[in-house]
Structures are given as C-alpha cells and as structure tokens.
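A single protein chain has been omitted from the complex, and every remaining protein chain is retained in its original position.
A, B and C are the chain letters, set down in written order, and residue numbers restart from 1 in every chain.
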Amino acid sequence: MVKINIGGLEFKNPVMTASGTFASGKEYSEFVDLNKLGAVVCKTVTLNQRDGNKPPRIADMPSAMLNSIGLENKGLEYFIENTLPFLKNFDTRTVASIAGNNVEDYTTLAKRLNECKEVHAIEVNMSCPNVVHGQNKGLFSQDEKTTFEIMSAVRKNTNKPIFGKISPMVADITVIAKAIERAGGDAVALINTIPAMGVDLKTRRPLLGNITGGLSGPAVKPVALKLVWDVYKAVKIPVIGMGGIMCAQDALEFILCGATAVQVGTGNFVNPKLTEETALGIEKYFKENNLSGVDDLKGKLNI
Amino acid sequence: MVKINIGGLEFKNPVMTASGTFASGKEYSEFVDLNKLGAVVCKTVTLNQRDGNKPPRIADMPSAMLNSIGLENKGLEYFIENTLPFLKNFDTRTVASIAGNNVEDYTTLAKRLNECKEVHAIEVNMSCPNVVHGQNKGLFSQDEKTTFEIMSAVRKNTNKPIFGKISPMVADITVIAKAIERAGGDAVALINTIPAMGVDLKTRRPLLGNITGGLSGPAVKPVALKLVWDVYKAVKIPVIGMGGIMCAQDALEFILCGATAVQVGTGNFVNPKLTEETALGIEKYFKENNLSGVDDLKGKLNI
Amino acid sequence: MKQIKAEVINISEVKPGIFNILMKAPYIAKNAKAGQFVEVLCNNGAAKNCTGGPLLRRPFGVHNAKGENIEILFKVLGKGTEYLSQKKAGDILDVIGPLGNGFDIKEGRLAVIAGGGMGIAPLLFAAKQTKNPLIFLGARNEAELPCKEKFENLGKLILTTDDGSLGEKCFLNIPLERVLKENKNAVIYACGPHPMLKCLADLGVKYGVEVQVSLEEKMACGIGVCQGCPVELKNKDTKYKLVCKDGPVFNAEDVVW
Partner (left out) sequence: MKQIKAEVINISEVKPGIFNILMKAPYIAKNAKAGQFVEVLCNNGAAKNCTGGPLLRRPFGVHNAKGENIEILFKVLGKGTEYLSQKKAGDILDVIGPLGNGFDIKEGRLAVIAGGGMGIAPLLFAAKQTKNPLIFLGARNEAELPCKEKFENLGKLILTTDDGSLGEKCFLNIPLERVLKENKNAVIYACGPHPMLKCLADLGVKYGVEVQVSLEEKMACGIGVCQGCPVELKNKDTKYKLVCKDGPVFNAEDVVW
C-alpha cells in the first residue's frame, strides 16, 4: 500500500475525494468501498446554513464543467450531528472542509471541529469562487496576508493537520503557498476551480444563475500540474494536487509534478467508481515500477 | 459591415488574428482573403532576433494545446524590412505586436514602429508565459506598476492606437486593465495563454522542452469570457477578447460579454479559413438579428 | 442505484430527431419505478481524451421497463443526445440508475396522465402502472408527438396540438380542466415544459386536485452529491431541494413557480 503522511497523520494511500464533489461519501459509498480511499474530504461546511446560489448551477464546457453551487450546506452543527457519524463506520481518514466570511468564522469552525474526534484533519477552503465575501472583492487565498491570517487562526485552534486550499488565479502561487507554510499549515491543496463563465447566445443570458462560476475537469489539468510543480519547488510541506483527474495516470502525473496526495473531483460525476479505481491504479503502478513509496515518484521529473 | 473603432482607428470588422498564430498573414493568405479581416496582428517582434525555446514546443491537451515557442522572431529591423511590406498589399489593418525585456526595449520598439506607416496600431505584449524576464520572475502584466510603466512609455512614443495584451493569471484583472487605461492605452487585449504544463508518465519528462508553456484553445474560453466580462465592466476603453474562438458563435459570445473586437488564435491551426469564416458569420448574425453595430450586442448580457 | 454496462438492443428514430433506445439493464428494469430516471454517459468512456460527446452524463426518464430491458426516448438537442443518437445495436452504454423518487401512484384514484412534448417520455411507464388512466398528450405539432400509439391501449387518450395537426387545437390544460370539473378525486401525473406544469399546478389549486410534476434541471452527479440541481420549494427547512434526489417528481403545491 502506498501510504503517505501529512502533518504526522498517516493516510493509507494518496487518493482523497475533492471537497464538494463527494458530499460526505454516503451516496458514492454505493459505488465505491470508502475503506479503499486515503481520505474522504467532506463538502465545505460553514458556520450557518447556506442556501447556495440560484439555478442553473451547472453547465457543460469543452472537456470541463462549470459550477456555481455557492457552498450550499446545512451548517456546522448539522454537519457534526448528522454527517460525521456516517464516516465513523469506515477505515479511512475524514477531512472536514471549512469556509467562513472572516477570520473569526474560521476560528470558530476550527475550534469546534477540533473537539470532534471523527475529524482527522481540516481543509481550509479559502478559494470558493462562488461566494462573495463582505470585506474584499477577491477570494481570501488571492491575498497573501489574508491567507496567512486565516491559516494562523486555524492553526491556533486545532492540533489536527490542516490543509490550505487555494485558488489558481493569482500572479504568483508560491507567495500564497509560502504564507500557508509560514502560518503552520501542514499541506497546500490546489487547485480550486478556475473562475469562468458561459453564455447562451440565443437567450443572451449567462448559463449560470450566478453569472460566473468555477471551471473544473480535464481542461484545467495542465494549469493545475504547473501550479503544483511551482508550489512543490517553493515549500517544504506536502502538496495535495487536484484538477481534472480522470484516471490513475492523471493522478500519477500530479505526483510526478510534486504532489504527495491527490484529490478526485469532477471525475466522480463521470465515473462514480473513479476514486477507488484511482487508488488501485496507483498501487498497481507503484508495484510494477518497484517504487517503495510516494517519495520515489514525487517531483521526480526528468528535466 | 460591422465596423468598429479603437482609439480613433476604424476596423472594417471585429475579427483580428491573434499574435503568434498567423505569422504576418503570408501563409494563411493562401487560405483566406486577408481583405476580409478587421486586422492582422503580427507575431510579436522583439528588438533583436530571438531563437525561441528548445523543442518540443507543442503538445496536445484536452480541447486545448500547449505551446512554448518563446517568441522566436528575427528582430525589429527584419520585421520592418521583410515582413511589413507584404501586408501593404491588403486592405486590412496591420497591428504590430511588441515585447521587450524592460521598459527601454518597449520604448525603442514603439518609437521605431511609430515611423512605419504600414503599421496602424501596436499591441503591447506584456504577457508571454514562455519568456523569462531578467528583473522579476513573473510576467510584466501580472504587476500593476510594470504594466503602467510599459504602457506609459509606449504611449509617449507613438500616436498610433495601442492595445495592452495581458495575462489571465492575476488575482484581479481589473487592476491591470485600469493601469492600461490610466496609461493612455486604447484597448485591453486578453487573454494571452494560461501558464500550464504536461508530463509524459512513461519517460517522466515534461512534454515541452521548456518544461512549462501556455494553454490555449476551446478549454480556455470560459476563463477568457469571464475575464473579458470583468474588464468590460471596469474600464471605458474597448476590450479585445480572445481565447478558444473556433467559430463565429464563440466570437459573438465574446462580444456579448463586452468585447469590441475578437482575435482568433489556435483555431487557425485547426481550420485555416477560420478568421474569414468568423468575420462572415458575425456579419450574418448582425444582419439576421437587425443589429446596426457592435454596440447593439456588446456587453448586452441579460442578467 | 447501480452503474450498469447496458447493451443497446435496438435504436430507432421514431420521429425526425426523436430516438428510442431499448437496452439491456436487468437491475434497473427490475427496480425502476415510474418517474425515475437514469444518467447516461455520452462520451466514449474517455472523458479524459474527450473523444466524443460531453463530459457530464445526461439524465433521461425511464420510458419503459419490461423483463430485463429498459427504454429511453429522447430528442436530439445538443451534443449528448447527438452522441446517443449515433449508437448502434450491440454498443454498450454506461448507465447509472434508477435515480430519483418517481411518481407516488395513488391507487383507487382517477389517474390523469399529462405529458407535453418530450415530457411524455417517463409517462408511458407511469401510464402502465395506473389503472384506466386518462392520458392527455400535447405537443406543438404531430411531428413532436412520438409514440402516441404506445399509449393507445393503456387508457383513454386525449391528444392536443398547438397547430391542430393532431387532436384538438389547444393546450392540453383545456380538455384536462373539463375532466377536473367532474373528478375531484383525480391525481395528475405530469411532465413537460415548465409553463405547462405551472398551468397544471394552478388547475390543481383551483379544483383541489393533487398534481405531481416531474421537473428538470441541469445535472452533474444525478445522485444528490453536487447540489447542482436545485428547485425552490415553499415553506421548507431549506430554500432548495434537489431535482435528482428529492425529485424529479414534486407535489405541484410545494414548488415556487
């Protein structure tokens, strides 16, 4: 088994689910054996219930999809009471994903989840393109200082491993990644979706109710690989890579570019067995190539 | 005819070629009638000859291509003596595209091209992802101040219309667009390619000799539309939109999102007649929909 | 729900641009309820290399289920349906189903089936599971009303078209309202364009009759994961419910029209 370690926590393999594309695993557990996954990263949870954006929330794009869900979720307490218990039944890591409107929200979320022993790690989502924040127009992770503040606040309030999840849309991703590292983050998770939009020429309306949304799927993989490679070279903490993974080979490409772990997102909708197949495929590749662990492939690009 | 006006210069229609994907029109003139195009934007020219990056320079990606040409060109004087004369034979606008290593280079390029009456406008390329600049790691147009300085320098040295061509990879594109406007730029041209990479798992090598490159083609269109829409709302000068245009409908979508003109890039390689077909298709649409000019569609998104 | 490799047994173009696919999917055939749907992969399993069709699956109502087989009936609108229309007998489709809640068939009440345009697709299966239904099928014109003959022996058939090329020249709510006036214990099972469903919802309120509507929304996962397919409901704990999981069939009263 290709075990990995992030922030002192062991994962049985490098394959995780991407937040928001797997709910908390209940539905997909009818297709895959959750015990075969490195971790289930749950849908991002906010302090209070959020209704999400108005429909349509989904559109097809060439080799990609566009979404503007808007972090619809039932809030922190519902998550703890109703969602987390399900995952106790499985021998995999449970990662909670959190998002707030300000640093205080993140503090509260981290503090409360730190008490939940079902939660093994926390992913700090600072990069949802479908939510407008009060104080500034951009996404939190598009700003170095905000990223540092949020990660520091979360760090102070939990001793579980924390991943900073960031947006690809910045001039220099390494600045943001380093802010996460400086703040005591245990991993950098990227990429979140790329801000994008689509329009219908006939109706002259945007395809999404929210006008703009986030792009994901195979089309974004080349962008994600480049950013993973950049971050890998810039920080010492592990990188969790994602964006367009549709098969084990894609996942291995991320590892080759420096990722310690990967997350599978949009691919779940296309192939509901994809997470498990990816985990198996990685194991097979490592065996066939006599690789003893993820470090044997990670960042080992011949250049 | 759907005429447009940028910086006081009239173009017979909104369709231009994207720099670097049409050379200076000679080769594609065997497939399309250059007289039918709004403008030919030439391959970016630098002060001195550049050899470009080592091969491979091209790779296929899902609904996209990756390139790392590295601004191979024969330099300014060769361009003026050997390339420009060809375009004199056509009734279309000739736009020179320039790139330098620093503000002084841009100044020299602008000054010299200002003397060439065959050049009707200048596109200031501050965003080629395949060139490493001396002083800073990023692309010029990823920095507000540098963008302003370059555009100001060019403005001082030419009275021809100037377009600032910028990279999509920034936290807030409107900041960069406004810097172009403040510096006296006549249009914002976007997007240049998105920094990206691909790897070959078998050889464990990058697909490009330069390791990373720029992504273009249909996959980037949703990202480009979003940025065009953002810039359209932020500045008063015209926006020239591009990224993944493969047919007239795509071009019209850009206009709907706020573009005054469009450029066709990667699509030329797939369909060498695309520029002319796009111009014809736009004209047909305007006629069928009784639109009297580009302003009747530009930014007219129903939201 | 399961992910199935379903062999195409037969594909036919029943009207120009409207196709019927009969496929072997024993699990779905056995477990599907009327009003449930399937999500069909419309690319060559190679979403990665994007060879053929769109990335996301496409939802289609279960048109019929018999023995080991199910049928879907669809109109070619875009690249997903175009891809499917080119399949041949023997090809294998990747199908997830059965999905959604389906109609809540009320026995002992007068069943009124109301289908507009392609909305008739899931209603054949519904009509088969009701006794002596009244079946209202409406469309713009004859060419847009496929498969009416399949309904003929299932109950009383009332046809309407906008241009009068088949049946009465009107919307189907006109003859349907005449029936409601006399049958307060009717239940309407409806699928079709949004304005038609809204109109039936109003009739339901006017005559105090239960109306079950099958709604549509763009979908990604189809199983309640992505939150991509919301429908706004009245007086609920959350503003939105999901078409794919809580629906596609909703009580018309609950929907914010």
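To be clear about the criterion, contacts are C-beta pairs under 8 Å (C-beta built on N, C-alpha and C of every residue); 3 or more make two chains touch, one makes a residue touch a chain.
Predicted, not measured: the structure shown is a model, and the values here were computed from it.
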Looking at the full complex, which residue from B:Leu201, B:Cys247 or B:Leu291 touches the chain that isn't shown here?
B:Cys247
For a quick check of understanding: of B:Pro55, B:Pro85 or B:Gly293, which residue touches the chain that isn't displayed?
B:Pro55
Which residue, B:Val2, B:Met16 or B:Ala64, contacts the hidden chain when the whole complex is considered?
B:Ala64
May I ask you to list the residues on subunit B that touch the chain which is not drawn?
20-23, 27-28, 30-31, 43, 49, 51-52, 54-65, 67, 69, 72, 74, 217-218, 246-247, 250, 266-273
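Note that in this section only the chains that are shown with their structure count from here on.
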Quick one: point me to the chain whose Cα centre is farthest from that of subunit B.
C
Could you give the separation in Å between the centres of subunit A and subunit C, each centre being the mean of its C-alpha atoms?
35
How many Å are there between the centre of subunit B and the centre of subunit C, using C-alpha atoms for each centre?
47
Two-or-more-chain contact residues of subunit C, please, as numbers and ranges.
48, 50
Would you pick out the residues of subunit A that each touch at least 2 other chains?
61-64, 218
